[in-house]
Structure formats: structure tokens, C-alpha cells
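Every protein chain of the complex appears in place save one, which is left out.
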Amino acid sequence: MRGVSVIPIVALVAVPFVWDSFTAYQLGLYLLYGMVAQGIALCWGRAGFLPLGQALFFGLGAYIAGAGLRSDPGWLLILPFFALAIIVPALFAWLIGALVFDRQIGSGPYFSLITLALSMLGFQLANSMDWLTGGFNGLTGISGLPGIDTYEHLYFVIIAAVAVVTILLGYLLRSPFGQLLEAVRDNEERLQFFGFKTSLLKASAFAISGALAGLSGALYAPHQGIVTPQAVGFLLSAELVIWTAVGGRFGLLGPIVGAVLIGFLASGLRDMFQYWEVVVALVFIGVVLYLPGGIGSLFSDLLKRLGFNLSAVGPASRSVKLNMRDLPETPVVEFDDVAVTMGQVAILRGLSLSIDEGGIHCIIGPNGAGKTSALNVLTGKLPLTSGRILLRQKPITSIRPFRAARMGIGRKFQVPSIFPSLSVRQNLDLAIWSNRLRPEAMLSMIPYSWSPELLDDLEGRFGFLAKSGMAAGSLSVGQRQMLDFAMTLLAEPDIVLLDEPCAGLSTPETAMMIDAIAALAKKTGATFVIIEHDMQVVERLSDHVYVMHQGRLLVSGTMEQVRADKEVQRVYSGGTK
Amino acid sequence: MTSGALLELRSLTGGYGEITVVEDISLELEAGKVTCITGRNGVGKTTLARLITGSLKPSAGIITLFGHDVTGLPAHEHRSAGLGYAPQEGIVFDGLTVKENLTLHQTDRSLSRYSGLFGMFPRLKERHGQRAGTLSGGEKKILSFCRALAEDTSVVILDEPTEGVQPENIALMAKSIIEAKKLGRSFVIIEQNLTLVEAVADDALLVDHGRCVYSTTNRATLRRDLSARMQI
Partner (left out) sequence: MELIATYGLNFLYAAATLGLIVLGLAVVFGLLGVMNMAHGEFVALGAYSALIVQQAGLPFVFAVPLALGFCAVIGWLVEWSIIRHLYRRPFDTLLATWGLAILMRKGIEVAFGREYKSIDQALPGTVNLLGVDYPAYRILLMALIAALFILLFVWYQRSNTGSRIKAMVQNPELAAAVGIDTARLSRYTFIFGVSSAGFAGVLLSPLVRVEPYMGLDYLLSSFFILVVGGLGTLEGIMIGSGVIGGTDAIISAVFDKTAGYMGVLVISILFLWLRPDGIYARR
């Protein structure tokens, strides 16, 4: 692996000696674009959101560095300008990301269109602010880096920058931070229920891409000697995305390959015939249709076939034992006259109930009684219309899912919610990191070796959890159900909300799940709240039963009390399965 | 076309990409009969349903409906050939109203054919103007079940119809299936709830690792036989 990665660097260094300096000049430019494309790939291929206006940060970096270089200063003055050229775009990107992602989950096109509009706006501003940017004619008279006067020398600086960036990015992708980004792409909502503020993760990835674009721009300024509004604009932004797509958005080197390849293809064709763009467009459509992973995926497939193991670093052994958290006290949850209305439909109409002791509580009730909705308001998935919810005597009205998780509420949904393209092992990692992984540890490899006490127990019960290399998406519905359950418990919440944990399980699997719930409730001491239809399950597990009907609490008590209740018999005959 | 079977599978095999999930499943379904397919999770039951209904293309084997080979045809052509389907996941159109969900397949768009089903499940009637996405999980299952039952298909595939449905509604489902049987309609029901299986099945297949490991046509001992074998 190490040997393989040396080859391209040697080849790059040899270029100016083998070819002419014009080739080195061109290659240097394309490598700079490739570095921006690497940032796009980080956001798009890894974290799942596509920035469409990356030239904004590139141009910003270029203008800042260009302004610094105009006075032809020494290194001492240049370095702060270069630092600014990286930091300002990074902060700007972070701010955009934090603001936008805080309000919207998922990878919809809105973020992409915002970045596109910002880059168009940037172009207009750069064009009209003559006094600052030189306007339409651009910022001219930018000198080279001090002491680096030829294209060859600048070219070596660029190679060094690309190499350093690639190595750092490679580390980043392998770190917990990289895996969290992958999890965001796969199932952002689930990650929030593990207590991660995903908007900040995405904003950080975007900030890194902004920093890369800024750095490229800063080197672009001395490389070109001029910065025009085109460096900020929409067309360059679109081309950067195209290079990323063609080169491959999932890898590290793919984007660079894409930028260099299309760059040389275009410059070669441009001299040969008038409609060269047609060829580029056809290549582009072909890649999208037939090679969604880009050209980079061809190389990685080839290397794999030649026997190189690209993920040479195997999963770390779980060597750092983590003890179970002590529960300070039994958390008290109180619903006080809670109502939820969606449009015309009243889903909860004055639900009042309190869960003030430990053990296993079951919520039952006919279909449509509002059981799942009750859990949804508690975890911030549904907005509260009126009333209030108290957790440990504090109102938690309309909290966000990640806050609910940080307050010790764990949740398993009715439909199992996992990270399908990650391995079982990676799924478990994410759950183990829940509420444990501090921001600074996201860049350390140690969290991979964490081994909580509960994990052994869970692996003993659900054998497939130990088959760690399998993609979680290839598990059966029942196994996904069990994985989701295991993940919920690994986060060690004080309150465990389980929505139909036995749905879709066969009779023996149901028995297995019942055993697991009973044993783990005892072991962890957490308060369990379970929604269940299967009376066999309710009977076996529940210390306390709540019966809901039409958005309200009908009766609560032990199973016997509930069963004897006339009201309950009327609306809910509690039959046996 | 060896028999009078409405639906016939011969050595049906299929899966996702290179992974074969269902292997060599055969069955014959005659008019007015119910075949239940049961088994542990992850053994390919839902994949089988998707293969039969054309949502997934089989890699080998033959599906015939009323003597016509429909293997490899798209799902809507299976439907027009007379095969109804209530899937396990993604069971209703969340953004359409309950009424639109129920009438999408009809030309007259009235709810008249639902009077019997509405009698059993009054909640659906109460909520017919509401968007289906606002229903609870169990209510959606019932909606999906009613939709499949009210379509005028001779064969209906139901995938886990009782998941998340309360027991007395399951009993009502069984009742309406038995009524439909009397009219000559046939069902393939994928189900782990043996109560429903026992109530409606004429024969049953036990599937494991994508293969049929046991089949029975003895109604009297069906439940006991299946549950004994499912423990393994």
C-alpha cells in the first residue's frame, strides 16, 4: 500500500524534467482544481451533500492571497495572508453549513442550490466592487511567491500541497470523524438519536472543503498572476463538480485524476476541433450512466483485482474495556395534558401519564391510539401543540432529537433504522460512541477499540453481531430489528423507548428478544418503555401497563388490574395471540 | 399448463445482484385456496413475494398466471393479469387520502365496494378524507389489506398483513379472507403469525435460507407441524 502511493508522487515530481515547463504549468493548475475537487468529494461522496458553489471559496482564497502578493512582500507578510486565505473560506463555509444544516436534515437539493446562488452572488459582487477586486478586469499585478519564480518551482510547491492534503484527508476519512460522515450520508436521523448534532458534523466537513478550496485559490493567485470574477463564478463551480464526478467522488485521488484528465483532454481537443465540448459532454454523460463511481473506481477495482488491499488497516481489536455507566437515579417522565394536532387531525388529545419508577413499562392500545406519537413528541420528532412534557422535573417541550439522546433517552423505531451501507461492526461503533465520543476524540483512532461491557452480552445473544464485516443493509428484517435494539442499548440510555421490538420476528426470535429485554433491563437498571401489540410479550415483560385510546390514557396499572378494567374490556379486549 | 392452477411457480430463483435469496421454490395455487408461506426472518419470504409480483426479476424459474407465462414482465403487467399485492414495507401512498388509496385502481372511484370492509374496520371509513401518512402503522396495514382485498384480482399476495395489527383486527382479517375464498379467490400469505395461518391456510410452506424445507396440506395439524419445525 505504502509502496503504491509513492509511485504517483515520483511520477508527478518527474513531469517538469520529462516534459516542458508548459506541461508543468498546466498540470499545476489542474492539480489545484483537483484539490478543490477533493473537498467536494469529501462532502458529496462521503457525507452525502453536494456543494455546487465551491468556486466561491476558491475565488475568496485567490483574492485574499492575491491582495497579499500584489505588494511583492517577503515571506513574513505572505504567510498571514495565506493563513487568511485558508481560514476565511473555511469559517465562511462553516457558517453557511451550520446555518443551513441546522434547519434541514438530509441531502436534499436545497443546500446545493444555496451554495450555487452564493457563488453567483459572489461573482456579481466581485464584478461590481472595482475598488476591492479590480472588477471585471480582475485583480492584476500579482507577483509570484517570494523566491519561487519559475513555473517549475511553483509546481513543486503545488505537488507538496497536494501530497500533504491527500495524506491528511486519508487520515481524516479513516478516523471516527470520517465514519460519522458516512453515517450522516446513510441515516442522518438515526445518528441524531445517538446524540450527535449532525448539522455540525456536516458543517465541519464543509469547512474542510472550504479550507481546501481556499488553499488552492491561494496558490492559484501566484500561478496565474491575475484573479478575475470567473474564479468565483458559477461556471467554474459547475466544472469543479463535473471533474469530481468524472474522477470519482468516493475516493481520495479520483477527484485529482478527474481534474487532470479532463483538463488535458479539453486542452488537447480545443486545438484540434471547434466542437471539442461535445466530446467532453459525451464522456461526462457516459461516466454518469455507466461508471457512477467515476474513473477512480476503475483504478481501485483494478488495484483490488491485482491483490492490493486498499483498506489495509483492518478493524481495530476491541481492547479498551468500558464499564457500564452508573445510573444516578430513576428518571421521571411526565406527560401533562399533551396534545398533538397535525393539520385537521388530532393525534394526541390531552395525554397525561407519568413514569416515575424503574422497570419495564408497556404501552398498549388499539391501532391509531397515539402510542408511537407519544414517543415521537417525547424525542422531538413531533412538535407539541399544547401541554408539556417533564423529564426529571424539567420541561423538555419541543426538544431536538440529539438533545433527547443527550438527556439519556434512547429510541428504537418500529421500522428498524440502521446504517445500511456500513458494516455491522461500524454500526456498533456508532452506537458505542453515542454520548461518549467527545469532539476532540473524533480524530483519534482509539474510539475504535472501545469495548463496552454490554457488547459481550449482546454478541452472545445475537450471534450475527460478531459477523462484523457484513453490510448492515444485507441483514434480514429480523436481524436489523435486533441490530437496532443492540445499538439502542449500547448507547446506554437511562430511558429506553422500544416501538414494537418484536414486530416481524418469528416465534422463536420473539422469545429470544423477550429474554434479551428482560435480562438487559435488569442489568442496566434503565427504565424501559415498550409499545407492543403482542399480549404474550406484554404479559412476560411488563411491570406496569398503560392503555391508550384515542390519544389519551385510558387506564394504567399492573397487567391484572388492566385486564379487569371494564373500560379496557370495552375498547380493547386484550386478546391473546 | 399442466393443471388448473391460477398461479404456478416452477423452480423460482432470484435475489439482489449476485446474492441469491430465493432458490428453487415451486407451488401451485388453485381457485379458492390459501397457501401460507412461513419461516424465520431473513429467509427470503419478502423477496419471494417481490419475485411473484414482478417487483423483482427472477434469475431463473417460471411464473404462470392463468396459464400464461408472466416471468420477467414488469409488476403492473402481473397486476393486470390478475395478481394483487399488499407488500410488507411501503404499504400505502402517504400523500394521498385514504379514499384515494382505496380507489386508485378503480375506474369509478367510489367507495361502494368497501361497504363490507368498512363494517369491519370502521376507523378507515371515519378517516377516509385524511392523508394516509397520518395513520398509525397498524392502520396503514389495515388500509393496505383492504385495498388489496377490494381489487378484483383472482390471486392476492399478502406480505405480513398482521404486522403491528391488534389481535381482534387480525381475526377480522381472517374472516374476510375466508369470505373471499368462498368467492373463488386465492391467496398467498406470507406470515409468521400462526394464528392467522391456522385460520385460513389450506396448505403451507416452510421456507429456510430461501428454500422450501417443509410443506403440508394437512389443515388439522398444520400449526403444530409448522411451529415444531420453526423452533429448529
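By letter and in written order, the chains are A and B; residue numbering begins at 1 in each of them.
Following the convention adopted for this analysis, a residue touches a chain if its C-beta (ideal position, glycine included) is under 8 Å from a C-beta of that chain, and two chains touch if they have at least 3 such contacts.
Since the model is a prediction, treat every value here as computed from it, not as a measurement.
Visitor: Since one chain is left out of the picture, which of the remaining chains does it touch in the full complex?
Guide: A, B
Visitor: Going by the contact rule already stated, which one of A:Leu132, A:Val278 or A:Ala466 would touch the omitted chain in the full complex?
Guide: Of the listed residues, the one touching the omitted chain is A:Val278.
Visitor: Using the touch definition from the top, which of A:Ile9, A:Ile87, A:Met120 or A:Leu390 touches the missing chain?
Guide: Touches the omitted chain: A:Met120.
Visitor: In the complete assembly, which of B:Ile37, B:Ile63, B:Ile91 or B:Val188 touches the absent chain?
Guide: Answer from the full complex: B:Ile91 touches the omitted chain.
Visitor: Which one touches the absent chain: B:Glu28, B:Glu100, B:Asp208 or B:Asp225?
Guide: Residue touching the absent chain, from the options given: B:Glu100.
Visitor: Pick out which of A:Ile87, A:Ala238 or A:Met512 touches the chain that's been left out of the picture.
Guide: Hidden-chain contact among the options goes to A:Ala238.
Visitor: Contacts of subunit B with the missing chain: which residues?
Guide: Here the touching residues of subunit B are 53-55, 74-77, 79-80, 85, 87, 90-96, 100, 104-105, 107, 109, 147, 151.
Visitor: In terms of residues, what is the contact footprint of the unshown chain on subunit A?
Guide: These residues touch the chain not displayed: 44, 50, 99-100, 103-104, 108-114, 116-118, 120-121, 124-125, 128, 234, 238, 241-242, 245, 275, 277-278, 280-282, 284-285, 288-289, 292.
To be clear about the criterion, only the chains that are shown with their structure count from here on.
Visitor: Cα centroid separation between subunit A and subunit B, in whole Å?
Guide: Each chain's C-alpha centroid was found; their separation is 37 Å.
Visitor: Taking the touch rule as given, give the residues of subunit A at its contact with subunit B in the complex, in rising order.
Guide: Its residues touching subunit B are 342-345, 347, 366-373, 414-415, 474-479, 481, 500, 503-509, 533, 535, 572-573, 575-577.
Visitor: Which positions of subunit B touch subunit A when the two form their complex?
Guide: 19, 38-43, 46, 88-89, 123, 130-131, 134-139, 141-142, 160, 163-169, 171, 192-195, 227, 230-231
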